[in-house]
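First the structure, in the form of structure tokens, and then the observations on it.
The complex is shown incomplete by one protein chain, all other protein chains being positioned as in the whole.
Presenting chain A:
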Amino acid sequence: MKRLSRGSALLGGLLGAALLLSACSATGSTPSSDSAGGTLVIDKSFDLKTADPARNFETTGNILGRALYDTLVTFENGDSSTPIPMVATEWSGNDDATEYTFTLRDDITFASGDKLTADDVVFSLERAKNVKGNGSFLMAGLTAEKVDDTTVVITSEAPNTAIPAIMTSPTLGILDSKVVEENGGSDAEGADTADTAEEYLNGASAGSGPYILDSFDITTETVITANPDYWGTKPKYDKVVLRNATAETQSSDVVSGTAQVALDLGSDQIASLEGNSAVVISTTSSPTIFFLFSNADPAVSTISSDPKFREAVTYGLDYDSLLELAGDGAIRAAGVVPDSFLGALKESDAIVRDVDRAKAAVAALGGTPTVSLEYPSDISSNGLDFGPIAERVQANLAEVGITVNLSPSPVATALENYRAGTEEMGLWLWSPDFPDPSDYLVFGPGATVGLRAGWAAGSAPEIEDIAAQAAVTVSDEERAPLYEEFQTKLNEAGVFNPLFQPSASVVASSAVGEVLYSPAFGLDIAAIGQ
């Protein structure tokens, strides 16, 4: 028998040892999740950019921010309708919703040991406004002022009933002002250039939340550890790894036990996991709204701006078939306001397909209207791609005599046309910036999304009046019918066609138990296992 050379033997030995070690690593290091004090691995498709709350406005960042930083008020148990106390124990607004007074707890300390006071609240809110980040609009027109160590007043230039809901945003997390200022932070005007604390905040947390930042990486994983001095209910897991993974990988990770929670599975993947005893699936409707619009500006299109065309589209769409495409757990969007928010329309108020009416409207237009439908081709939301939805819209409208040419493009390109208001028809989505119906007034004429659909101010005075009234009405009893009327009128105008709210599912290993999706911040890590 030929003897192996020394090199071959060494190489073989090394390979054997490596394989042995790797086998141990693959099977023996699954993080514990079945008892308190273990490690929890959460798979998420990252859109992470920063750990600085004031500069963050992305989904993954919100999940992280919620764990690291307390906010004045918050939501819990997957609810997003009624803010509950957090740093603020109570709050009240004046009659015209231009001033809200928050009373703060006096027993909260930051990880540094500093006590949380009104100065920290004012610093954090003003900094969020002045760094001019993605989430700075939340504080637009708002000013935070200290009354005493435990009282903060937030004043608004215009009536703003959404202030309590806005204050739940992780972007407005409360920072330890002393620590942040020592590390280059600023809350003054000009903070967009003067504030240099982001680098520090990407390496350490300066908050009072249930967790502390251990390591931060926007591409692979971010690790947080339990804050031993947290003032509230202690989180169950000592260490949480938020890991970047595609939806395909998440599915296998949660089944194999590599991860304990998966956040981005589509309805097909969820369906394949039904009945699997290794996992617990929690499904609810997402507050994201998929919608279609027909540009109302004649300069962009004489076809889509014709009310008869909009009528044909509104009654020509087969909403049930589109909902079917969205999969189990998705629900019909009766209006632009999601079902879990105040002022949402009931499903029975939704537009019902009427093919005859749609065909009559097409006949009134004359000829065969041909339009272009633009949508982003390279992104998905809640496991849904825009392509199949656009194709279904095309097929629906073909049945009533409208030819739709599909015009997909990468999101960076599609956004350019969308935001410039030059798309003839568009297929997009809207996720709430904060859980209040006032966030949906942007769909009105002259407002942010309305303008993208070529709907200029003055185009629909009745709708604009209702929107203006809704914006300044304080009491929920009076606000709710106003928002319902606003949406009913929007549906009648037909510039926007709300299609559906996709499902939002969280899949967790059975050892962890049910994990609820939060419409406000995606996921409340500290609540897992409680």
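Brief remarks on what is shown
In this text, a residue touches a chain if its C-beta (ideal position, glycine included) is under 8 Å from a C-beta of that chain, and two chains touch if they have at least 3 such contacts; residues count from 1.
What we mean here is this: contacts and distances are computed from a predicted model.
When the listed names "ABC transporter permease", "NADH-quinone oxidoreductase", "Cysteine desulfurase" or "L-serine dehydratase" are checked against UniProt, the chain not shown comes out as "ABC transporter permease". The residue touching the chain not shown here, chosen from A:Asp119, A:Asp354 or A:Asp378, is A:Asp378.
Interface note for the absent chain: among A:Asp192, A:Asp320 or A:Glu478, the touching residue is A:Asp192.
When you scan A:Thr98, A:Ser136 or A:Asn227 for touch with the missing chain, the hit is A:Ser136. Residue in contact with the omitted chain (choice from A:Ala158, A:Ala188, A:Ala364 or A:Ala412): A:Ala412. Note that of A:Ala259, A:Val371, A:Leu384 or A:Met425, the residue touching the chain absent from this view is A:Ala259. Not every partner is drawn; the one left out touches chain A at residues 18-27, 29, 31, 39, 41, 49-50, 57-58, 132-137, 140, 192-193, 198, 217-221, 223, 239, 241, 243-246, 248-249, 251-253, 255-259, 378, 409-413, 415-417, 419, 430, 433, 448.
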